[in-house]
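Just dropping this structure here.
Only a part of the assembly is drawn; its chains keep their places, and the rest are absent.
Labels run A and B following the written order; every chain starts at residue 1.
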Amino acid sequence: MSEQRVIVAGASGFAGALAAELVWRHPRLELVAATARAEAGERLDRVHPRRRVPIELTELDLDRLEDADAAIVSYPHGAATPVVAAMRGLGMQVVDLSADFRLVDAAVYELWYGPHGDPDLLENAVYGLTELAREDIREAELVANPGCYPTAALLALGPLAERGLIASVTIDAKSGVSGAGRGGGEGTSFVSATENFSPYGVDGHRHQPEIEQELLRLMPAASSASRPGAAGSAVDVAFVPHLLPLDQGLLASCYVDLAEPLDGEALADLYADRYAGEPFVEVVDVPPGVRDVRETNLCRLHVASLGERQAVVFAAIDNLWKGAAGQAVQNLNLMLGLDEAEGLE
Amino acid sequence: MSEQRVIVAGASGFAGALAAELVWRHPRLELVAATARAEAGERLDRVHPRRRVPIELTELDLDRLEDADAAIVSYPHGAATPVVAAMRGLGMQVVDLSADFRLVDAAVYELWYGPHGDPDLLENAVYGLTELAREDIREAELVANPGCYPTAALLALGPLAERGLIASVTIDAKSGVSGAGRGGGEGTSFVSATENFSPYGVDGHRHQPEIEQELLRLMPAASSASRPGAAGSAVDVAFVPHLLPLDQGLLASCYVDLAEPLDGEALADLYADRYAGEPFVEVVDVPPGVRDVRETNLCRLHVASLGERQAVVFAAIDNLWKGAAGQAVQNLNLMLGLDEAEGLE
């Protein structure tokens, strides 16, 4: 079988560079271009010495995309929309790493990111949390790759949400510095971040509406309709991110008020069953460390009871892999009819 | 005024060594001995190069304590009791850094630490969270210095607890590696801890009963009595610690379900009022980083509303200072009639 031709648009950031590396070494994909603006003309492995891709970054030319089958787009929020629209116009399959196609409601998007450039495209996008939407992703032409925090939180909460077991949830999340992206400002300098740890975004973080939207979608209709104060349209989520003094790694500690009593064994069984056979989700019997999943596409989950009606679920991922570029390739594999794990192990 | 003579018993651990340094450079205290077992005969600044105390560690000799006025004891749980008992028998004023005198109920102590060696002594011990028990500490002969996690959590929750505003609370706490003590095992090795972050003690941590006991004590009687499921004797606390890849620093993120609605402004006012004039508590309007308080006795607090009936309070401390040796000296200052901040700035 011939290789599928893939463009990585926006390969100078952390996630885009990793996406380029994953496509480059993928046995069934061919990296036909890795694009960048400021760094066009430089070799990717010079810009990112850790990414061993000895190809030259080029400027994206929307008039010369004809021969590519698919693309992973890693542009800033807002800037991704016209690029994705052009690619979709040519029939290319696209995984988009920005937030531009994650929120189904353009009005909610506007609240957090500003006016949406192409609301019509939203309808056809599939929210790409692989393990929770696999069949839709197989059929999708445009996948909105989830944010790093929502990836961890939703994998942690999915099994409970699907059963309508979440009365409310508090997500205390912690991410390494690479989550802020290249050029993340002074807070991402070594001097600021080392030996430090602090909350941020306490007055509202863009990943919160994304988590709420998807939790609600996962919940059985009756359950969500009956939630007090929710008017059938919301789930009670508190989400607070913190910045860890490490490079790659994200842990979400999710404290769930249960809609009905569940003991530790029932919780463990629920998670083991739900994720049985998943290549990239491991339900483990000890709390996971982010180092355990570093430079892998894995999500490690641990669930425990904190009382008759309270549970905690921990999810550890590498924010650049399962939280971004790894999941993008996982999704692209599905869209192209390949083995989901190809090129990721 | 002449200097008070102070022994630091157990000065080879992280907290004990800092206590020795603080006493050593204290303008009103004289460090008459810093004791250790295995390292007796070595100079303190050789064992702990960061602690600039050029004195020799000696073996503790309980028969030769007569000329000391007070002691800070930094022994392992269980081992502290006989030392403290002997010192108290001689009339010395003692601040004990172990857990041996923190729990008022010997039965609860036994559940977490084993049988207590001298339950009678418990009655006279004062739980030394300075800002919440200052007057008692002034009169105390024996102060049980709080654990590092309880210090942060109780400073964060005190103002709400005192008003009966806590329906339930989830404490997601994160500590640097020094919190585990010297010889903390393989998890505290550089290779294990760097670029890592993980929860631990999920099935129960010794600081939980301490937090519960003190929260309950702070709550107005009516409030605690009426708590559902609590039978008038408990407060609903979930406490989960995590290990940070840094040396000194602790952040407690406390998520409170409020007993009655409070908005952000009311919360901010409550905290500003409660801690007005405190030399070591700073209520700030941005989320605190642990680096901001490193090598200081400060606790930085930030409170925010997460919804009509949910608040979050962040408390950042240096676990070796306000979480251990710094607070010990603060308490000793009070017990000896000195300015509380002396030697700590």
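Remarks
Criterion: contacts are C-beta pairs under 8 Å (C-beta built on N, C-alpha and C of every residue); 3 or more make two chains touch, one makes a residue touch a chain.
Please read all numbers here as calculations on a predicted model, not as lab measurements.
Taken as a whole, the complex in this structure file is built from 4 copies of one protein sequence, with 2 shown in place.
Following the convention adopted for this analysis, only the chains that are shown with their structure count from here on.
Distance from the chain A centre to the chain B centre is 39 Å, each centre being the mean of its Cα atoms. Those residues of chain B lying in contact with chain A across their complex are 170, 172, 174, 176, 194-200, 202-203, 236, 238, 240, 242, 244-249, 251, 253, 255, 287-291, 294, 302, 304, 306-307, 310, 312, 314, 316.
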